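All remarks here apply to the structure that follows.
For this view, one protein chain was removed and the others were kept in their places.
First chain written, first letter: the chains are A, B and C, and each begins at residue 1.
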Amino acid sequence: MADMIEDGTVIDGVHYHQHDIVIVGAGGAGMRAAIEAGPNARTAVVSKLYPTRSHTGAAQGGMAAALANVEEDNWEWHTYDTVKGGDYLVDQDAAEILAKEAIDAVLDLENMGLPFNRTADGKIDQRRFGGHTREHGAAPVRRACYAADRTGHMILQTLFQNCVKLGINFFNEYYVLDMVMAEVDGKKQPAGVVAYELATGDLHVFQAKAVIFATGGFGKIYKTTSNAHTLTGDGVGIIWRKGLPLEDMEFYQFHPTGLAGLGILLSEAARGEGAILRNASGERFMERYTPTLKDLAPRDIVARSMALEIREGRGAGPNKDYLYLDITHLEPAVIDEKLPDITEFARTYLGVEPYTEPVPVLPTAHYAMGGIPTNTNAEVLQSNTEIVPGLYAAGECACVSVHGSNRLGTNSLLDINVFGKRAGINASEYVKTAPWVPLPENPAKGIRDLLDQVRSGDGTERIAVIRKELQDSMDRNAQIFRTEESLKEVTELIETLRARYKNIQIQDKGKRYNTDLLEAIELGFLLDLAEVVVYSARSRHESRGGHMREDYPKRDDENFLVHTMAYLTGDPESAEAGEHIRLDWKPVVITNYPPMERKY
Amino acid sequence: MSTETIPTPRSSYAPPRTRGVNWEKWGWMYMRISGLFLVILIFGHLFVNLVAGDGVRAIDFAFVAGKYSTPFWKVWDFAMLWLALIHGANGMRTLVNDYARKPLLRRVFLVAILVSTILLILLGSLVITTFDPCPAGMAASALPSFCPAP
Amino acid sequence: MSTAVLEGQPTAPAEVPSFTATLIIRRYDPEVDAEPYWQDFDVTMHGTDRVLDALHKIKWEQDGSLSFRRSCAHGVCGSDAMRINGRNRLACKTLLKDLDLSKPIYVEAIKGLPLEKDLIVDMDPFFESYKSIQPFLIASSKPEKERIQSVAQRARFDETTKCILCAACTSSCPVFWTDGQYFGPAAIVNAHRFIFDSRDEGAQVRLDILNDKEGVWRCRTTFNCTDACPRGIEVTKAIAEVKAAIIRGKA
Partner (left out) sequence: MPENSAGTLATPPSATPRIKPPRRLAGTVYRGREGMWSWVLHRITGTAIYFFLLVHILDTSLVRLNPGAYNGVIDTYKTPIMGLGELGLVIAIVYHALNGLRIIAIDFFAWGPKRQRALFIGVIVLWVILIAGFAPRQIANIILEATGHPSA
């Protein structure tokens, strides 16, 4: 056994580091964890991007918390909305924690310096958001705390600022590509991670007592997405390849209002401030679908209604294939104060002036409800009940599950703060007593082989082509509406793409900043995750939240009020998904809210 | 990959910022305040010397002596001399700091500016304060009209 | 109609007439090149495409070794500041149709930071400078709930909270190019964000830091930073406000 290798050692070109806690990812969740872990344990944050480039910075609308600063509200209503919004697939104990700790999460951020918008009496201002209601659905409530329409930006900046203050140790532009696991007392535990340094092409092994994954989402399995180019689900993919389960992967959220054709998001905050969705004839069609909440219904419902409008020929534009988001009735001063960025997006990218013209919009792939299963302590599960000691996950890459089958707007920025913090606290507690897990011999070997193979590959396939085919097909077949037929089509495509992926060639053979190489590796993760998403979706014969099966249009609580747990088994190289994916089911935790029909 | 790795391309951060007397703030203020005065002083100077009367053609010793016979123009030029020279020298210091990268070269330039400024200010002040409008040995035609005949 | 309603894309972009753009990119790979050199690429693009799309197209279809940073692709993460036709821009926020396409488009790395490869520069000096102005709230009390701040007090520093640390400003500053010692506009913008925050108690510390030889006084009001800022921050104005605060002795 290589056992312990001292910090700073370089063996055979591989650099070794030792930290009590290694956090993978420097987005909102990763940095929130670092703020808790940093002062208590030797912590390193390893991120493939400079922290402030993380996609948390793109979040716009707000962060939910029942502060009751502007109108009556309480955390119990928030819990209810979260459960109902997630179509009752939410683990209710977790949702309670989320809603309860929301208040402190917001106050923590304010104390750290986040410049929230203010009410007339100087308190944190709040606004409406889809699915957030008072008195269990009676009417929309102002619950989202916000900083103009760049709440995520301000969260990311504030967390980074506090990391600077605490002197957190960052390894920026280091791509974590593998987790090293070793057996302790017959149980698999993380011993560290292997990272690729973009600048030099060197490999680094970060030995750690505890590893926290906070690598964000994987929206790039789709073509039209609000997600960044870098959101390729590496963390989720690494966990998957270790044989650990992934939960509820079929539930992917489509946000109703992406800029048509581009996917750039126009926050729900626009509708929170009064924007209206209209079809070609100018009709406010959401009144027909959800008379109470109208445009502020949860995202799955709005996105589905939009898709129906288009399907039934009421779309706008020459091809009747998009709808309008109308804010022309809002005062320009209000728009400038509360929605400055998104109006600028419309101007810059579509050349539309939102003061006077409605903006063409379409649903866009947005958020992964599923991911690495964790309990409410952010500990990663290796089965329905058992945890992996020392392994944590938080943020979009994790599935607690507080979002169930459909996340409410503003609950994710909340999620990353609440569970990021929990991950940081729990990991620091854990490493106080936990022993070092010995590193196996040559821990970087697997990744070095993979990199060498990709680098030296002389096949005929280009990664961009494979990626595009995947993304196009996912958009076509695994989007808002799914059928057995469409899912089968994309399953078959993924099978061939996986085969073709083995025959790729990259052009950049160098060491420095070889983004060509990393895009190839990222594509590997995308293929893996798309396969799990589609496989899980095919097996869920019901419609719930973000998962709409046209061939099974009803929710089926009898058979499917359970979380999907997908495992990689057998020969991962085997062609058919069924040969290497095993599905299992995990019960949903229900405390106060028995499943009911979902009406808004 | 072998043990041999290419040297890290990340250059280390630049040396610590040099400390010393903070000339910058007062220099900055000075540039602006002196600038305001200089506008009046220089424009007045230019006007009287180059525009009024016969313009540049009128300038000769007698012209200067005539101006300096009253304290008004002495004070004027004295102020202009000091303000402009220090302003210019401070401006040149900025330039040198910006563009002279080698520490030695920078030093040489800065000292040169300092020395020349002091010398010129002294020289100029001396000239203005001790000016004699009717020096001996000049042809009467070259002297201002108010000089007593030699 | 098939099951998938939102068949592929809104077709609008597909109908857009395509056009050829020529990009001339300043390439450099220290592993093989002694000096940076210019290389031409022709790409077929569409109406709403951005320079970033063109770069991607080159990377994905012509030359995979072309290296540049990017992430969000809509101007909020600050990854892809580069010099496009002689001015600092975000590639993801520069639409091709706003450029003169009858001539080639010149793309090169931002200036003033060490060039690493192609369009990638070493950002560490930039972040060091940012860190040295103590970019975090300094406040002694820890209230039970939120600190109270009026709408007007909040508005006072709103503008400078928009910064995405893209370095477009700092690397457009002629003073920064001279020796790279100047704190640079981005650091000052981020200091401004705290100096004028009514909740912060560290204004004096930051003003002292920026009163340094390499601080605000080196700014010669050339406005390149303001012109370059993709977030529309009036950077020069923020710097002027910091100067004024130093002179008055308090924010």
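Simple rule for what comes next: contacts are C-beta pairs under 8 Å (C-beta built on N, C-alpha and C of every residue); 3 or more make two chains touch, one makes a residue touch a chain.
This one's a predicted model, so the numbers in the text were calculated from it and none came from an experiment.
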item: Residue in contact with the excluded chain [from C:L96, C:A186 or C:A245]; value: C:L96
item: Identified contact with the non-displayed chain, of B:I59, B:A79 or B:L110; value: B:I59
item: Of A:G85, A:G216, A:P360 or A:G424, the one touching the omitted chain in the full complex; value: A:P360
item: Chain not shown: contacting residue from C:R70, C:K117, C:H192 or C:K243; value: C:K243
item: Absent chain, residues of chain C that touch it; value: 12-13, 15-17, 19, 24, 26, 36, 38, 47-48, 83-87, 96-106, 108, 111, 172, 174, 220-224, 226-227, 234, 236-237, 240, 243-244
item: Hidden partner chain, residues of chain B it touches; value: 32, 35-36, 38-39, 42-43, 46, 50-51, 54-61, 64-65, 81, 84-85, 88-89, 91-92, 95, 116, 120, 123-124, 126-127, 130-132, 135, 138, 142-143
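We adopt the following convention: only the chains that are shown with their structure count from here on.
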item: Mean-CA-position distance for chain C and chain A (Å); value: 26
item: Where chain C touches two or more other chains at once, by residue number; value: 30-31, 116-117
item: Per-residue multi-chain contacts in chain B, two or more chains; value: 6, 9-10
item: Interface residues, chain B side, partner chain C - complex; value: 6, 9-11, 13-14, 17-20, 22-25, 27-29, 98-99, 101
item: In the complex with chain A, residue positions of chain C that touch it; value: 1-13, 15, 29-32, 48, 50, 59-61, 63-65, 67-79, 93, 95, 116-118, 120, 123, 127, 131, 134-137, 139, 142-143, 145-151, 153-154, 157-158, 161-165, 194, 197, 199-200, 232
item: Residues of chain C touching chain B in the complex; value: 30-31, 114, 116-117, 122, 124-125, 128, 175, 178-181, 211-215, 217-218, 243, 246-247
